[in-house]
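Sharing a structure here in structure tokens format.
A single protein chain has been omitted from the complex, and every remaining protein chain is retained in its original position.
Now for chain A:
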Amino acid sequence: MAVPVTVPERPARRVSAWHFVRLKLRVLGNNFRGQTWRVALFVLGVLFGLWFAAVGFFLLAVPGLAGESRYALMIAAFGGGLLTLGWLLLPLVFFGVDETLDPARFALLPLSRRTLVTGLLAAALVSVPALATAITAAGLVVTAGVLGGWAAALVGALGVVLGLLVCLAGARALTSAFAAMLRSRRVRDLAAVLLAVLAALLGPLQLLVLAAVRQTDWDRLDGVARVVGWTPFGAPWTAGVDVAEGRAGAAVVKLLIAVATLGVLLFWWSRSLESAMVGTASSGPARTPRGVAGGAVAQLFPRAVGWARRDRFGALVARECRYWWRDARRRANLITVAVVGVFVPVMVNLGGFSFSTEGGAAFGGADSSPALVSLSMIFVGALAAVTLANQFGFDGSSYAANLIAGVPGRVELRARMAAFSIYVVPMLLVIAVALAVVLGRPEWLGVMGGALFAAYGCGLAINALVSVLGAYSLPESSNPFALNSGAGFTKGLLTLVSMVGSAVVAVPFVVGAALLGDVWLWLALPVGLAYGGGAALLGAYMAGDTLDHRQPELLADVTPRR
């Protein structure tokens, strides 16, 4: 039966970017309805953002306010470049992206790709980090204005807007590209490697910066700044200063570079958007698991969990193990731990290395000491455990199954710790051994292992409690980096709390390393294992009790509101 449907030649009203902005504001507002603590967290986040923005603003405005044109270009190039780099890397490695407006939701609407991309970009502007960046970068406009008058300020402002858009588009493009890769069966391992390489780039970069600051060779730094100013990282930010210094031609070219970059990023983003919109249904690798023949129970247990008894605890561990691998979101978290866990201790302990070689000092940890090594290991242990801070959020409403079966809180938490440790403990061991080898100090292995496992155990304990009390829902999106609006700040806050908490509890190990001398080299490992293990068990015991009392509330917390 043919239904006569008239197709309007044109929609009555064009959809503009403004609609997306309004939609985002509306969704934000509705999210807050009746949730006082969310409003409070949001306000706190805004205050933090403003504070950072103010500091950044004054830093970037210093050359202008001091009337000191010598450093203007350098500050613009490095400051702006750092902002851009931060926008590109931090969402991937740590913060995730705000997905208040999930692109997949627009899949069925008759919107052109162009409308969608500009709209989503405009909506992305309405966020605390974007506003904070805008305020910070306004410092550059002030500098340009003071040094070069109105024309320079105007060009500076144009550059700053372009720079901000490049940041936003870059962050979106990169996360959606990685999301697509992590989803795809074929290239997801490649994506992991790429992510690792990207994050590992931070290490040498920091070394470079440190070395540069140490040298205080301003001429050479100035040269570097000039080069950075011509890359997409620095171009939009330095245009204003260029006008102020009388290089109007250079400024125009830089603005063009920024526009071209923005165009390329937007094109790239729209491509990956499309693939995300088509494949909305499954948010993980739709891999048909291969392997063991046999009964259902034998299929559930991966080989790494073969030792577990076939009971409730074993089932929980096996399921968690499967999930750490099969869930793209969890896998992305594991990768982050591996990457950050490798490069931070290397940086901290070899940081002195690049200086000491200049002076011809001996190779190998000239600046490092058992206490410093312990400290960096405590960081790694705490960081690894922090992955569990929202462990129930990963499950979302499927946690209901455990509630229906009446799983006791203590068993639940112990099993989750065990499953996560199956992945993380070998990783931590490799990190410790690798660091000992690189430092050329195999005798420190015990100290490192002790601090590492003490911090990891304490972290497990604290995060068990955090995960029960501070759980928040994650969007059911195909993007493993996606966060609900406002959740970014919650995540940051909880991460900070639990990392500081874990580190504080593990501090005796730094003290021991600093004071006890050689005895500690032997004692640290057994003491650390006992300390960490005991802390984890105690944590599971206490947090398990809390969990028993608030299971339905936890389920409500982690169930995404649709």
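In this text, a contact is a pair of C-beta atoms (placed from the backbone, for glycine too) under 8 Å apart; a residue touches a chain by one contact, two chains touch by 3 or more; residues count from 1.
The rule is simple: contacts and distances are computed from a predicted model.
Hidden chain, UniProt protein name from the list "ABC-2 type transport system ATP-binding protein", "PatA-like N-terminal domain-containing protein", "Formate-dependent nitrite reductase, membrane component NrfD" or "Acyl-CoA dehydrogenase family protein": "ABC-2 type transport system ATP-binding protein". Only one of A:R319, A:R414, A:R441 or A:K491 touches the absent chain when the whole complex is considered: A:R319.
Touching the missing chain, out of A:Q299, A:S369 or A:T546, is residue A:Q299.
By the touch rule set out above, chain A reaches the unshown chain at residues 4-6, 33-34, 281-284, 286-290, 295-300, 310-312, 314-316, 318-319, 322-323, 326-327, 395-398, 400-407, 552-553, 555-556, 559.
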